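Working notes, structure below.
Left out: one protein chain. Kept in place: all the others.
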Amino acid sequence: MSQAHGTKNEGRGTRAQPDGTMLKVAEVSKSFEGVQALLDVSFEVRAGHIKALIGPNGAGKTTLLNVINGLLTPDSGQVYLRGQELVGRKTEQIALLGVSRTFQLIRLFTVNNATVLDNVLLGAHKHVRPTIGGALFLRGRMARAEKAVREKAMEALSFVGMEWAADMVPGALSFGNQRLVELARSLMSEPELLLLDEPASGLNDAEVERFMELMVAIRERGITILLVEHNMSLVMRVSDHIVVLDFGKWLAEGDPSAICANPAVIEAYLGAECKLDGGPA
Amino acid sequence: MKLLAKYWWIILLLFIALYPPTLGGMSPYRAGVLIFVGIYVILAVSLDLLMGYTGQISVGHAAFFAIGAYVSGILTVKCGVSPLLAMLAGMGLSAAVAWAMGRPVLALKEYYLAMATLALNEIIVTLIIGLQWLTGGASGLRDVPSFSIIGFSFDNQIHYYYLVWAIVALVVASSIVVARSSFGRTLIAIHSDETAAKTFGIDCAAYKVRVYVLSAIFASIAGSLFAHHMGFLAPDDFSVFTSINILVMLYLGGIGTIYGPALGAVFLKLLPEVTLQFQDYEMLMNGVILIIILVFVPKGLFGIVTGIKNRFVTRGAG
Partner (left out) sequence: MGDFSHLVQFLFSGLTSGSVYALMAVSLVIVYKVSLLICFAQGEFFVVGALTMVTLVSKGLPMPVAFALSVLVAMVLGALVERVLIRPIQHTGVGNLIVMTIAISLALRGSALLIWGKESHILAPFSAGKPIAVLGATLQPQVLWIMGITILVLLVIWLFFEKTTLGVAMRACAENQLGASLMGISTQKAAILSWAWGAGIGALAGMTVAPLLFMQYGSGVMPMVKGFVAMSIGGLASIAGAVIAGFLLGIVEAYTIGLISSQFSDTIVFAILIIVLFIRPSGLFATTGRREV
């Protein structure tokens, strides 16, 4: 359990605590088949923060992540990453700009017996960018680069506590462990912004605790996190700031204590006023 | 035993090199059969990179086989170009076609992709038939000379056998190197989940085109070797039926393993030699083989071989 803290002062991978606005969502709207999934949603995420995006099912949270990530194009609105426009760019380009993410349903690579290590190595694509010519003619250079990436991958796996599974196939792992592998993979590109889509769903209490520790450690590395989550205990304890969506519209925004006490939020989603640890008042 | 498992390919290469003077009895006929086998190994292996690793279904691989064959044939017969240059020209044209068609074709999924590759194959074949003045049309292109490099002509079947299999070894080795590299890993990501791949910065479209071009170049090489071996080209040899045969080899051998499809090609091309009088059964047999593989042995022959190998190796080590 102390793995997460152990890497805090590595030097490599940490950066000066970031400042300013990392992500700005500006009046994003998106509709499908006549359903308005998002309507004029706006909020900001401060650099170095963990911001949670919460709301009832169907509120458009995953849709918003897909818009930020480039998998969906909004009908209107813009998204800014440190001032750079994201809307209109392809997902690959957005990834190269420093955005990484995990998915609600686990999307690990499994074809041709790809291992956990293969998956994590692929997270570093941004730094590797392999070519056929390189594979055939630059064997020496490629081998050296590969060695460096492998070391980094094993570090990432150690960080999440999964280095023992490096040569296993994802299918052989438990759900919770697969989520950890996904997390390790998403860190390989050294992102500035990490989008986590319901990382705690399907995890037991112990696994949720572990995830929370990892998120704190990731934040300490200087990475900004935007977290979509239903687990209120986790959200209240780990978030610096929270934004609430309801029926695709912005409902409220604030720090955990404010959100807990916000009557509109309670009515739409929480059901009852909650304590800061996420339990009922 | 472990040593055997690791260096089996040396033994295989030795076998291929020593076959003609020993078991082959210097028979030109046998060398000829094995030349065909080698050509189809190249075709199957090149398709595996595209289908097995990158997951792009192609029912029209013979299109590039045709381009290589006909460019070699036409340039050597009608323009007196040297076979080596003609082969390079064929590779160039195949690469160009694959590069030009690659992006739009590979943007399609599943059935659309299969149909598009089929259509491309048929367009090439119908063009070959239609452009009679250039290609000899349905009656074929005759008098293609033997392959030659700087004056040395490979008239002798045995000599050509060594040339072909040297090229086969090069193609298989290159394919293995590419497949096992970080490039190959990227292909697997694209095959598994393009959406997830994109979120790590992988430009799926660009990588797909690159593999398409590589597989087209290899298929073209096979086509050129084929042209100089046959001495005569007919459009029938490059139809969708040929593409489908390559697909059967792919699955029979074990898709996604490089060695598997090579094995599949060897098996499927040697089978008619064993069952000479059953020519007419070939189509039915291929279909049945493919069905059996899909339902019962999805990992193909290579899957069976690795299974046996693993059992021996672990037993020896334990």
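When the chains are written out, they are named A and B in that same order, and each has its own residue count from 1.
Throughout what follows, a contact is a pair of C-beta atoms (placed from the backbone, for glycine too) under 8 Å apart; a residue touches a chain by one contact, two chains touch by 3 or more.
As the structure is a prediction and not an experimental result, all values here were calculated from the model.
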Residue among B:Thr22, B:Ser139, B:Asn156 or B:Thr195 that touches the chain left out of view: B:Thr195
Among B:Leu85, B:Met283 or B:Ile308, residue touching the chain not depicted: B:Met283
Contact set of subunit B toward the excluded chain (per top definition): 55, 57, 59, 104-105, 107-112, 114-116, 118-120, 122-123, 126-127, 129-130, 195, 240, 244, 247-248, 251, 280-288, 290-291, 294-295, 298
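The rule is simple: only the chains that are shown with their structure count from here on.
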Intercentroid distance (Cα basis), subunit B paired with subunit A, Å: 43
List of subunit A residues in touch with subunit B within their complex: 69-71, 90-92, 95-96, 100-101, 103, 107-112, 114, 118, 121-123, 125-126, 128, 130-132, 134-136, 139, 142, 145-146, 149, 185, 188-189
Subunit A-touching residues of subunit B, taken from the complex the two chains share: 52-53, 55, 174, 177-178, 181-186, 188-189, 191-193, 195-204, 210, 214, 256
